[in-house]
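Have a look at the structure below before the remarks.
As you look at this complex, bear in mind that one protein chain is not there, while each of the others sits in place.
And now, subunit A:
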Amino acid sequence: MFSIKLGLKNLTRQKRRNSITILVIAFAFFIYLFLDSVMGGMEQLSFNNIINFETGNIQVAYPQYWEEREELPLENLIYLNQDIEESIKNIDGLLATSPELRFIANLNNGIDEIAVIGLGILPEKYNEVYTTQQYLVAGSIFSPGESKAVIGKGLAELMDLKIGDYITLLIRTKEETFNTIDLEIGGLVNTPHPMINNGIVFVPLDIAQQALNVENGVSMITIRTNKEKEITPIIDDINQNFQKKNINIKAYSWRESAETVIAYSAAQDAETAVVLTVILVIGMIGIINNVILSALERTREIGMMKALGMREWEIVLVFMIEACGVGIIGGLAGCLLGAAGVGWMVKYGYDLSYIGGDMSLYGIPILDKIYGVWNLSSFIFIFFFGIIIALFSSIAPAYWAAHKDPVKALYHR
């Protein structure tokens, strides 16, 4: 009991030194929590962008198509029929489905040409799966059969296009023959997803199918569910339905289309581990330094306590209590600072226009703003992590202090 009291009292004896150590620990913890929040926010936003603009929650396609989907082939397309539609329709948790035909095209404005991805859609169904229409900044979405296109604002600026202008899409049919689709720009979208803004041309599905000679073929069917966290059972249900009908089509999670972002997320975990290691080293050095200086200053005091009959472990406990106190206060301060920083990032975010505004250059599908996310487990983890580090870092220097010969310690100068 005496050791605990003395340890706590020692906290207040070297206010300046302890305060500096506490500040160092608090700052290191703040950096960790802030970084963790921003990384988490980027991951969340990337995943949302992929689901809301690119893949929906689930994609349904032939496995052969799925393997080559990056090449946007016109082979192994789904030809919609009653069996296929029924296999998907009666699934629990399903909100909407959208058939899509993805194809390679060159957008031509009469002067320049640029490679783009063409996306044949049924507007009504597409809008039930994706949120793209909420980001329409000019014009409107086309109706089926209308020779109109919707493109991203970035692409429109690059190709000097505006509503009412005409474009030609140069495409290759299923037989690899060149074909053209003349379209009027009917709408412009400005979404948080760079790919939609800069590289996609939306066209009516029937127009695309006709021009590509694929009859009623679609590349895949995308699905929106109301059970976003539990899509695996839905995927299993869809696959079972297809199997029952002997149809070799499969359902795939959006995660399989987000491999780059998920890989980035894994890299981010490694990065966080590095930051954590740096924090650990900073904390350890601070605590060790603190205990050594305290022991040196109190050598005579240690000698006197040992002469009065205090045992070594009780002296070690004194220093451990003091170090633990520094860890707790530093941890609390770090968590408070972190909460302020994370709160600011969650509420106001960071405008990417300050650094160029397009994270897609780094493989992350985010444009516009990054927001932080609250991660309570990180706060709890870093707080207890700080205390444990403080405790363990203090053992060796405290033992060194407690092990001193009492006579030599008393005469220490």
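Following the convention adopted for this analysis, a contact is a pair of C-beta atoms (placed from the backbone, for glycine too) under 8 Å apart; a residue touches a chain by one contact, two chains touch by 3 or more; residues count from 1.
To be clear about the criterion, contacts and distances are computed from a predicted model.
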{"item": "Omitted chain (choose from \"Outer membrane lipoprotein-sorting protein\", \"Succinate dehydrogenase flavoprotein subunit\", \"ATP synthase subunit a\" or \"Branched-chain amino acid ABC transporter permease\") - UniProt protein name", "value": "\"Outer membrane lipoprotein-sorting protein\""}
{"item": "Per the touch definition above, residue among A:14, A:44, A:131 or A:179 touching the missing chain", "value": "A:179"}
{"item": "From A:19, A:48 or A:108, residue that would touch the chain that is not displayed", "value": "A:108"}
{"item": "Option from A:20, A:80, A:170 or A:352 whose C-beta touches the chain left out", "value": "A:170"}
{"item": "For subunit A, the residues touching the chain missing from this view", "value": "71-72, 104, 106, 108, 110-113, 115, 168, 170, 172-173, 175-182, 211, 213"}
